[in-house]
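The complex appears here minus one protein chain, its other protein chains still in place.
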Amino acid sequence: MRSEFTRLRAAVALMLALALSLGVVACGSSNDDSTSSNEEGGSAGAIVSNSENGKVSLTIGSKNFPEQEILGEIYAQALKAAGYKVKSDLNLGSETVAHQAVKSGAISGYPEYASTALTSFFGVEPEEVPAGATPAYEKAKGEFEKEGLTAFPPTPFASANAVGTTTKFAEKEGLKTISDLEGKSEKMTLYGSPECRQRIDCLAGLEKYYGLKFKSFHPVDIGLRYTVLEKGQADLSILFTTDPQLAAEKDKFVILEDDKEVFPAGNVIFVSKKSTVEKAGPDYEKTIVEVQKGLTLEVMQELDARVELEKQTPKEAAAAYLKSAGYVG
Amino acid sequence: MITPLLTPPLASIQGAIEFIFTPQTSNVTGGKTVGGIDQVVELLLNQLELTIFALALSMVIAMPIGLYLGHRGTGELFATVIGNAGRAIPELALIAFMAALIGVGVANLTIALAVLGIPPLLTNSFVGIHQVDRSAVDAARGMGMTELEILRKVEIPLAIPTLFAGIRSATIAIVATATIAPIAGVLTLGDFIINQNVYGDNGVLAGAILVALLALTLEFSLAALQRRLTSKGLKLNPA
Partner (left out) sequence: MASVTTLAAVGEVGKGFIHERTSETLPCQATNKLFCWDWASEHINRYETPTLQHLELVAISVLIGFLVAFALALLAHRHHWLQPPLLIGTGVLYTIPSVAFFFLLLPLTGRGTDTAIIALSAYTLQIIFRNTMIGFANVPRAVVDAARGMGQTDRQILWRVELPLAMPEIFAGLQVATVSTVAIATLAAFAGGGGLGEPILKGGISFKTNLIIAGGIAFLIAVSLGLILFAVQRYLTPWRRVRQAG
């Protein structure tokens, strides 16, 4: 029995050692995504670091798809270059989650589309959404103020939801506009994000304003919106107008024209709590407004392509943008 | 990309129960309601359907092989390795990979989930038959039974506890993974849990409670069924 007992002790000691060493290795090497040190020290770019900003801690959030994460990273890295202590909490969820987060103070701010804010938060009907970037911004800002939030001026580019399909399918069914789906949509399946079912600039709007009924609607993760088209399972899929696949794979995918304008295009406006803006000083708004000036439609699509097609991380794409546009050295 | 809850929810058990029984207005304006007993039943049936299909498929594939190998007494290493390897399969990666490979939807997901059910069924079928008392088998052979008769009348009845343990194992693994099926387009009760933005915090808690109850109900039902099917002699030594 002695030898078994010694073996037992040896085994237990070995297991403990294994577990402890795994834990030590993990603890020792784990680094979290939220960095607050300025690694890009000594920037010769246009954004100058202001030591006063170092007293302010900010958390930048974003919604849960690549374009949003890129925007979040751009703002976060720019603010860091301006001397703030910045953490990022990207990929929060859909617009309601992000809205909740900024209202509760969990994040300092996040980029929202003016059209989404108006239709999803403030119940504005799509036809009432102003067509121009500035009027839409003003209207949204006015609504946000009632909640103690504020919004910064818009980006040059705008994005919208779109009903998309494969080129083959569009040719076969003779689809150029969404209205072309009338009478045909009953035998077609539509795939979209889970919250699409409730959104007036998504399925709810298609049913209400186009009077369309689909054979079935299947909610899938946003990351699968092109996969379901490619696999032939989705007849129609909800896409974004800024999607890189639309430009790079023109021969495969096409979007239907929104002739009744149910999917208003939205420029991105950065939403923050008023109190946060005051505490952070004038560089907060200035940096954000300046750094987004380079985001034309082509540039945003290029950044989307780098992340969605070439599988770069949003961080890398944002850093490349900031460097190329001269914001950060 | 999916990211559930942001801050500790203000959900309450009461709120969750309300969510289960009456439709609530959704967080997102758009005029649609969420929750309510109809939707709960619909998603519940979806999950049961997916589970049953996947279980049936894995039983049809795994059990004949396991029973045959166990009866012959060969392939022990094979059965053990498959069993251990099956436990090591990461469910999330499996579902996502199958969805990307063959597509979303019930049919494709059934195949993915069946992959999870095969290992425990194969191993337990093998071990159950293999561990049957050799003397009983020899006696049956001496009485002139065919191999198939031996399997049917002697080995399987004696192996019921182990076989059932395998079925229960497979069912629990499949039900648990069916919970995350919504990322691949099949709406199960997990939809409430994964999509907080649509269903709210109460919906998430309601979903968690419902999924837990579903799994426990299945497990206890199968356990009760196992007790009924186990012959009295075996019941003296519960597995």
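Annotations
Read from first to last, the chains carry the letters A and B; within each, the first residue is number 1.
Following the convention adopted for this analysis, a contact is a pair of C-beta atoms (placed from the backbone, for glycine too) under 8 Å apart; a residue touches a chain by one contact, two chains touch by 3 or more.
What you see is a predicted model, and the numbers here were worked out from it, not measured in a lab.
Touching the missing chain, out of B:50, B:63, B:158 or B:193, is residue B:193. Checked against the full complex, the candidates B:35, B:75, B:105 or B:128 give a single residue touching the omitted chain, namely B:128. What chain B contributes to its contact with the hidden chain is residues 1-9, 11, 76, 80, 83-85, 87-94, 96-97, 99-101, 119-120, 123-124, 127-128, 131, 162, 165-166, 169, 172, 175-176, 179-180, 183, 190, 193-194, 204-205, 207-209, 211-212, 215-216, 219.
One chain of the complex is left out; on chain A, the residues touching it are 1-2, 4-5, 7-8, 11, 14-16, 18-20, 22-23, 25-27, 29-31, 45-48, 50, 52-53, 82, 91, 221, 223-224, 226-227, 230, 244, 247-252, 281-283, 286-287, 290, 293-294, 298-299, 302, 305, 308-311, 313, 320-321, 324-327.
The rule is short, and it goes like this: only the chains that are shown with their structure count from here on.
Computed centre separation for the pair chain A/chain B is 35 angstrom, with centres defined by C-alpha atoms. The touching residues of chain B, when paired with chain A in their complex, are 1-4, 6-7, 26-32, 34, 99-100, 102-105, 182-185, 187, 191, 194-198. Interface residues of chain A facing chain B in the complex, by the touch rule stated above, are 64-65, 91-97, 100-101, 104, 106, 119-123, 191, 194-195, 197-200, 202, 204-205, 208, 218-224, 227-228, 231-233.
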